[in-house]
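Attaching a single structure in structure tokens format; questions to follow.
Excluded from the complex is one protein chain; the other protein chains are retained at their positions.
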Amino acid sequence: MRLLRDLVVKKPLGAVAGAIVLLLVVVAVFADRVAPHHYNETSLLDTLKPPSRAHWFGTDELGRDVYSRVVYGAQISMTVGLAATALSVLLGAGLGIVSGYFGHTLDLVLQRLVDAWLAFPGLVMVIVLLVLMGPGLVSVILALGLSQAFPQSRIIRSATLVVREHAFIEASRAGGASHGRVLLRHVLPNIVAPIIVSASTYVGFVILVEAAISFLGYGVPAPRPSWGGMLSATGRSYMVRAPWLSIFPGLALTLAVFAFNVLGDALRDLLDPRLR
Amino acid sequence: MTRSVRVVVAVAVAGVAAVAAVAPAPAQTPKRGGVIRVAEQSDPVGFDTLGKKKAPVYTQLALAYTHNRLLKYDPSGEIVNDLAERWTQTNPTTYVVTLRKGVRFHNKPPVNGRELTSEDVKFTFERLAKSPEARLFPTLKAVTAPDKYTVRFELSAPFSAFVANLAATTVYIYPKEAGKPTADGAGDYTAADTAIGTGPFTLEEYREKQRLVFKRNPDYFEAGKPYLDGVELYTIPDAAGSIAAMRTGKLDLIPAGRGEGLPHFLVPEARAIPGARVIPHGLFQTSENLIGRLDQKPWSDVRVRRAVSMSIDRAGLAKAIFTEGAEPFSGPIPVASKYFLPLDRMGESAAWYRHDLTAAKKLLADAGYPNGLPTKLTTTVGYGPSYASRTELLKSMLAKLGIDASIVTQEYPVWISTTYKGGFEGLVHIPAWTLGDEDEWLGSYTPGDTRNHIHLEDAKITELVQQARSAPNEAARAKLIGQFVTTFHDQLYRVYLPAPKLITVTSKRVQGYVPPVRGYGYAIALVNTWLE
Partner (left out) sequence: MVPTLLAVSVMVFIIMRLLPGDVVALMFQDLGYAASLAEMRSRLGLDLPFHEQYARWLGAVLRGDFGQSLWTQRPVLAVLAERLPVTLELGLLSLLVAVLYGGVAGVVAAVYHDRWPDAALRSVAMVFLSLPSFWLGTLAIVVPSIWLGWSPSLQLVPFTEHPLENLVQFLLPAAILGSHLGAPIMRMTRAMMLEVFRHDYVRTAQAKGLEPRRVVLKHALRNALIPSVTILGVQTAQAIAGSIVMETLFQLPGMGSLLVESVAHRDFPMFQSLVLFLALFVMAVNLVVDLTYFLIDPRTRAQAG
């Protein structure tokens, strides 16, 4: 696409970030090929070994290979990051478009609902939803997606409002087009750009939130390794004895979020020059 | 046979070493003064052990500073007098306790340093009868105070654990006027300003989730003690944080009151602190264990339970995780109990504690599962991350047997409300248990007891418990409890995992501290501690 070419040419840093994101996705999808060991391969004889040729990132307190666990952790972080963001965009778009397009009382009522939801401290909402749904990967995705849907809906609603003002919408409606047709052919294509921009910045944020809730103890449960989980109490307790347990997951997390943020920035610069 | 001999020798050596490390140097004389800084994992939730809800552990720990009981446990686990001067059992259902004279409550309003009398004991037991702790004295009929220093306990039936339960760490003696008035007359002692007792320290300050400050009670009935001027008890939930604080000179004592104590992997860090002493010791608690519901298949089949037990590599687990030493297993009563049954006195049941995958697989096949079986393995995040990682270890050990365990991790409130009360399927990884006297341990395996989460209904066991309760003398009781333990190991109602040594760490200032084995009472040990 033209976007891709623009990315490489005009924003080389963004292109590099994009490549990193792609690499992470590939690693996440093919984790079982990339990782030399299974993430739960315990070995009581090899506990807490520092990085070596056999174990690039060392081993943890149960003798598991940290490098493999970081690789499998990518699976969780990428899956949660992308799926939760996609879910939040979907739900947020539904809410935002309906609210912005139809306006009037519907908009008023919906926006009060969104207000109430947004008044909740964000992290708390996620924790509460997770407790409600019980631990698990699906719960985490649902909780994050649901909680981020409302802020997303605000952004999408604003974009919809802008588009709605355009003359050709009125013209189209005057010409007898149904709401559905108008939405599909006129509204949607024009809000795609802001959606992409906001979504790409959100992925990094979602990944960090997932790490934070894992840190607080509410994330994806054992034995699946997640980067946030590896940074939580276990990693902290072993910080002096085995710093490699938390250094590598932390670096991986930072790298992933950084790449998504830079990519998001580059996309925004390309798609919405007004914000430059 | 050689392995069990090695184990016994290792335990003996560890025991001697522990005693040697712990016995205070005879040549030193205690010095008066100084404030000791202690770390604890959580702060007390209220200051009432005989209130309407079960007293949290940390409340019991806090009251050990400010209150006394009639009897207490000395560091080695023997029952000795506390507020009682002497006690006698005049007949199988009557006990008479004579109180010390001249014991005074703390000089704080509204009690204002008045003398302790038998009325206070009577009042305490009236409170107890209205609290969940009434279970400690199931046959108590009446408590009377014939004179100022005498208390008479009348039971409706003999109860062999009566004296031991007088030393329970919830039966502290409360002054009537200190509590906030309540409708039933029991009084509310939840607030910090109601924590007025006869104990070696007075509560001076309580900042929630931060610290408690205790000051020396100048009128304490043990003359000359405590040596310390005061205690600062800091809430540090994170073990690594405690070590960091001690390393930078901000902490003097990391006690092991319950649970894990200091995790073993932090011991090298602790040893690296100049002058610090690391004291491994035992504690009156059982070890972590695996359970399945005994009223459901396949766990109702003893062969399956035995197979599971034989698939656990206890030696390997202990060596990898409990680097400072561990017993290969505990049992239905703690290792530190005098009724504990070690491997060499177990007879045939010792076979079930061997790590033997071939035999285990055969047992499983005999029970009808030649290809293994799938099951849930429930655990929780509530006991810390190392607990959850041990669950994963268990899963991989079970996998070698052919049992495909899928781990279900529950949030702690859910765990407590469902799994811990016996509402579960498949296997559960249950943590170490700390209860009081042996009678409590035994009682939890009778039908209808809410701690009976393994759903054990065995008429023989129930009868043994009843008989032990009303045993006429110590010898009879020991024999009955021995039978109980033997049956338990034979039937493997729980599959016990290694019982680690608990770790207490003291800084170089601390002298004379002997970690107590029994009960939540390391505050008592602080009475005999001094600082250099």
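Chains: A and B, in written order; residue numbering restarts at 1 for each.
Methods note: a residue touches a chain if its C-beta (ideal position, glycine included) is under 8 Å from a C-beta of that chain, and two chains touch if they have at least 3 such contacts.
The shown structure was predicted, so the numbers you read here are calculated from the model rather than taken from an experiment.
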item	value
Which residue of B:K338, B:K421, B:K460 or B:K479 touches the chain not shown here	B:K421
Which residue of B:Q210, B:Q296 or B:S406 touches the chain not shown here	B:Q210
Option from B:R32, B:K52 or B:R86 whose C-beta touches the chain left out	B:K52
Hidden partner chain, residues of subunit B it touches	37, 45-46, 52-54, 56, 132, 135, 190, 207-211, 234-238, 240-241, 244-245, 247-248, 250-251, 411-414, 416-418, 420-421, 433, 450-451
Interface with the undisplayed chain - residues on subunit A	112-113, 115-124, 127-128, 131-132, 134, 204, 208, 211-212, 215-216, 228, 231-232, 235-236, 239-240, 246, 250, 253-255, 257-258, 261-262, 265, 275-276
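The rule is simple: only the chains that are shown with their structure count from here on.
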item	value
Distance from the mean Cα position of subunit B to that of subunit A, given in whole angstrom	45
In the complex, subunit B residues that touch subunit A	238-240, 243, 263, 265-266, 268-269, 313, 316-317, 319-321, 379, 381, 384-386, 388-389, 391-393, 395-396, 407, 409-411, 414
Residue ranges of subunit A in contact with subunit B within the complex	40-42, 44-45, 47-48, 61-63, 131, 134-135, 217-218, 221-223, 232-234, 236-241
